[in-house]
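With one protein chain held back, the other chains of the complex are shown just where they sit.
Per-chain residue numbering starts at 1, and chain names A, B and C are given in the order in which the chains are listed.
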Amino acid sequence: MSQVLVNGVFLGCLFAVVAVGLTLVYGVMEVPNFAHAGVIVLSAYTTWSASAAGLPFALAALAGIACGALVSVLTEVLAYRWIIDRPAAAPAVALGLMLILQNVALRLYGGEGRSLDTPYDRVLLRLGGVSLSGVKAALVVLAVVSLLALHLLLSRTSLGRAMRAVAQDREAAAILGIPMRRQYALAFLIAGVLGGVAAIAYAPTFQVSPYMADEVLLSAFVVVVLGGLGSVWGAVAGGLVLGVVEGLGSAYLSPAYQSAFGFLLLVSILVLRPGGLRSTNARRVA
Amino acid sequence: MSALLVVEDVVKRFGGVAAVDGVSFTLDAGQVLGLIGPNGSGKTTLLGVLAGTHDPTSGKVTLDGRTASGRGAHRAVSAGIARTFQTTRLFGTWTLREALRLAHGERRGRPGWPDEQIANLLGLGDALDRPGASLTSAAQRLAMIALALATGPRVLLLDEPAVGMDGTEAAALAAAVRRAAGELGVAVVVVDHNMQFLMPLADTVLVMAAGAVLASGTPAQIRSDEAVIASYLGEA
Amino acid sequence: MRSRSAAALVAAAVLTATTACGSPSGSPDSDVVKVGAILSLSGIYATLGPAQKNALQMGVEELNRTGFTVGGRKRTLEISYADDRSDAATTGVTALRELVQSQKVPVIAYGLGSDTYVPQLQRQPVPMVNMLDSSYPGILGLSDHLFLTRGASPTYVPGCLYYAKRKLGTTSISVITAKGEPYGEGLTQLVTKSAQAEGVRIAANSEFPLSSTDYSNAISAAVAAKPDAVYLSSVTAVILPVLKQLRQSGYTGPVIHSAGVNPNQAKAILGAQYDSIMKDNYDCAGTLPTTSQDPAAQAFAKDYQQRYDEYPQDLTMWAHDFPFIVAAAMTKADTVSDPAKIEQALKEIDVPQGTVSGWLPGDGGRLFTDRNARTASEVTAWCPGQDTLRSAMVFDVKDDAVVDPTFPQETCG
Partner (left out) sequence: MRAHVTALGGAVGLSVLAYLLLTGLSGDQGQVALLVVVWTIALIGLNLIQGLGGYPNLAHAAFFGGGAYLSAVLLDTGLPMTVAALLAVAGVMAAGLVVALVFSRTRGQYFAIGTMFFTAVATLVFTNAADLTGGPNGRPVALGYSLEATVVLLAASVGVGLALFHWASVSRFGDRLRAIRADEDLAQHVGVPTSRVKLLAMVCSAGAAAWAGVLFGQYNGVVAPSQFTFGQSFLMFVALGLGGAGRLLGPAVGAAVVIGLTQLLTLGPGVSQIVLGVLFILVTLLAPEGVLGGVSALARRVRAARTGRADRSVRGEGAVA
C-alpha cells in the first residue's frame, strides 16, 4: 500500500510540474498549450544528444532546459501571439505546433526510443518496505525545488506580481501599464523551463521518443481542469491527487486503464461544475 | 380578472449572497412597469429570474396562472416571456432579418406582428438586411428589442434599453414600447437609470434596494417618496 | 454556383494528387521478378525490420549472382520493400493492397500483423511468407495462404524452464507480461504451462499495458514475490525498458525472455549501463547464426557482421533464405506471376540450395510441413564485458517436452 502511494506521489510530482506550465500559460493567455508536449520532447532529446556527445549530465540537463525554454518562447512569439484575440482558434494552432515540434524531433532523431543515462541510475533508496529508485527520487526533488522557486518568483518579485495581475484581469493589467507582451513571453519561458525540468527528470525512467509526453500531457490537462484553469497551486494539488488516484487505480483495479481513472475524475468534475473548478478559482496565478 | 404576471416572494442567492431577497409584484397585460434602484440592488438578477436565465432559489413566477420560472430561458420564451440584455447582443454577422426569422420561428403560434412591422415600429425598416454588427449602437439596442418582440411575447423585459441614447432616440423608443404594450397587450418591465425616459413611460414603478422592494407606486408617488429620494433618486 | 465550383476544386485536387504518384507495375513475364516484403522498418518493432531488410538484401544479391531459371529463362529477383511502421492494421494493410493491386507481386514476405491481413487475403489471395512471428496460438490457422519460416513459440519456450530449473536452480519464477501484445501474451501462456510441467512455481504473474511507460506496479508485484528468476514476455523493444526499470528497482537475479535481444539493441535501448543490466540474462528462441553449429550459418553470421557492423539476430538467417525459397518455388511452379501455383509449389519444395538457417526438413525432405519450416531451438546467455552471447543449450521440442538437449562449453567469445 505505502509503495503504491509512493508511486502515486512520484506520478503526481511529474503531473504537477507539467500541469503548472500549462496552467500558467492558460492563466495569462487562455491557450490550451498542446505544444507543451513537443517542448518536453525536444528538451529530452537535447539532453540526450548533449550527453551522448560527452557532456557531463548536469550540463546536458541545463542545455535541455534551455532548449525547452527557447522552444516554448518561440511558440508564443511565432504563433500564439497572433491569435490572442481569437481564443476559438487556439486549439488548431496548438495542435499544429504539437505536430511540428514532435515531427521535428522524429526527423532529427528517428522514431526509436533512446535511453537517457544519469549518474544516479543505479541508486536505490529503501525506507522500511518502500523502495524508490534514484531516478524517481530525483524527479520528486526536482519537482519540489522548481515549484518552490516558481512560488518565490510569483510572490516575491515584481515580475511575478505583474504576472499574477495579468492572470487576474488582462484588461485591467494592460490599463495599469504592465507590458503584456513581456508577460506572455515570460509565462511561456517559465512553462518551457518547467517542461525541460520534467523532461530531464522523467526521461531517464522511461524512453526518449517523439511521443514520450503524449500520455503525460493528457493527464496534465486533467490536472489543470481539476485544479482550475490558471491556478498554480490548484495544479500542484490536482497533480498529487491525480497521481495517487491513478497509482491506486492502476495497482488495485487495472493498470491498462490507468489514465482512464483520471478521466473519470475529470468527467465528474465537468458534470458537477461545467466551467471546471474555475467558477470558484476565477483565473488566477498562485 | 387576475394579473397576467405574478411574482411571488422570489429569492435568488449566489453562494451565500441574496441578490434578490423576497420580491413580489403583479403586472397586467398592456402595463409598463419601471424597475429602478442603485447598482447592485438586484434589478438585473430579478429580470434574469423572470426570463429563466436564473432559477430562483425560492419563490415562483406565474404567467396566466402557470409556473414560468426555474425551467430555463427557452421555456420562459415559449411561455411568452422575452428579455433583452444590458450589453448589446445580436448574432454577430447575421442580418437583422435572419435573426428576426429565427426568433419568429420560435413563436409557436403565439400571436404577434410580422417581422417587417416590428422593424418599422422600432425605426429599423432600413436596417433589415444589414449585419447586426454594422448597426449603430443605438440601433443595435433597438434590434435586440425587435428580436425579443419577434418571439411574440406576452411579457417583455428590457434591461437598460435607453443607455447611450439621446433624448429624441429615447423618446422614440418610449413611444414604440407604449405602442407594443397598447396594441399587442404586452406587459413590459423596464430597468433603466434614465428617469426622463422611464418616468413618463411607466404605469407603475418598483424601487429596489439590496435585493428587496423599497417602494412601489405610480411615478408621481415614487418621485415624492422620501425613502426613495434618500436612498436613490436624491443621489442621481 | 459556388458549390459547383467548389466541387470542381475538390475533384481537381483529388485527381491531381492521386495521379501525381503513379507507380509502374511489373509486366507479367519479365526477367526481373518482383516480390514484396512488408517489414517494420520504423516504430516500436523497428528493432526487427531493418535487420530483416539487410539480410534479405544479402540473400537477393547471393541469389542473383547465379540467378534462377523459370520457363526456360534466366531470372533475377527484386524485392519491393514496404514499411508497416509497426502498425500492420493501418500502414501494413495499405502496403499489402499496394503490392498486390498495383505492383501485382506474386508472393510477399512479412513479419507481424498476420490476422489483420486475412480479410484482404480473402479478397485477393497471395502467398505470404512470415519470417518472424512465432506467437502462440500460431498464425498458420488464420489463413491457408500464410507460411511460417521459423519454429513457433511452443518449440522453444519449454527450453526456458528446462534450462532454468536444471542450470540456474530456479524453483519459482515471476512472469511480467506486456498486455495486449500477442507475442508476449502467448509466451506467458506457454511459460505457465511449461512451468507446471517442470514443477517450477509461478511466484507472480503481473502485467503492464503495452502503451505504458511506467512499469513500477508490475515490477514491484513481480519482485515482491521473491522469485528465483523473472521471465519477461514480449519483444525486444518492449522488454528492454522493463528490464532497465527492473534492475533500477534493485532486482539482481536471473532474467529470462524470448525476445532475441542482441548487443547492439541492448546498447541502443538500455544506454551506457547496458552491460551490467544485461548481466544474468538468458534468451530462449531459435538458434542464432553466431552460435549455430552449422558452417553455412556461421559464414553468414560473419558476412553479416562484417557488412553491417551489427550482431545478426536469429531472424536474419530466415530473411536471408527467403529469396532462395521463392526462387525454388517459382522454378517448381514454372511461373513467376501466378500466386496460386507458387503457393502450391511452396508446399512441395525441398530445402533449397543456398539457404543457411539449418532447416530441419520434414517428411520426404520437404522444407514446409503444414506450411511451417523450422530450425532447432537454443538458450543463449549474455557474456558480460564482451558484447556477445554464448550458446547455453541447443534442443528440440516434441510433444511440449525438450528432447535432445546439448550443452556447449560455457565459454564466451
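In the analysis below, contacts are C-beta pairs under 8 Å (C-beta built on N, C-alpha and C of every residue); 3 or more make two chains touch, one makes a residue touch a chain.
This is a predicted model, so every value here is computed, not measured.
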Displayed chains contacted by the hidden chain, counting the whole assembly: A, B, C
Of C:182, C:241, C:339 or C:358, the one touching the omitted chain in the full complex: C:182
Identified contact with the non-displayed chain, of B:19, B:147, B:174 or B:228: B:147
Candidate in contact with the missing chain, chosen from C:211, C:273 or C:369: C:211
Omitted-chain contact residue, chosen from A:56, A:87 or A:179: A:87
Missing-chain contacts mapped onto chain A: 30, 32, 79, 82-83, 86-93, 95-100, 102-104, 106-107, 111, 210, 218, 221-222, 225, 229, 254, 256-257, 259-260, 263, 266-267, 270-271, 274-276
Contacts of chain C with the absent chain, listed as residue ranges: 1-7, 9-11, 13-15, 17-23, 42, 87-90, 93-94, 97-103, 112-113, 115-120, 122-123, 179-182, 185, 209-211
Positions on chain B contacted by the hidden chain, ascending: 51-53, 72-75, 77-78, 82-83, 85, 89-94, 98-99, 101-103, 105-108, 147-148, 150-151
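In the analysis below, only the chains that are shown with their structure count from here on.
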Pairwise touch network: line, ring, star, complete, or other: other
Chain nearest the global centroid, as defined over all protein CA atoms shown: A
Distance between the centres, which are taken as Cα means, of chain C and chain A, whole angstrom: 39
Whole-Å separation of chain centres (CA-atom averages), chain A against chain B: 48
Contacts with 2+ other chains: residues of chain A: none
Footprint of chain C on chain A - complex, ascending: 3-4, 7, 10-11, 110-117, 121-122, 124, 126, 131, 133-136, 205-207, 212, 215, 247, 250-251, 255-256, 258
Of chain C, residues touching chain A in the complex: 42-43, 46-47, 179-180, 207-209, 211-214, 216-218, 220, 237, 241, 244-245, 247-250, 268-273, 276
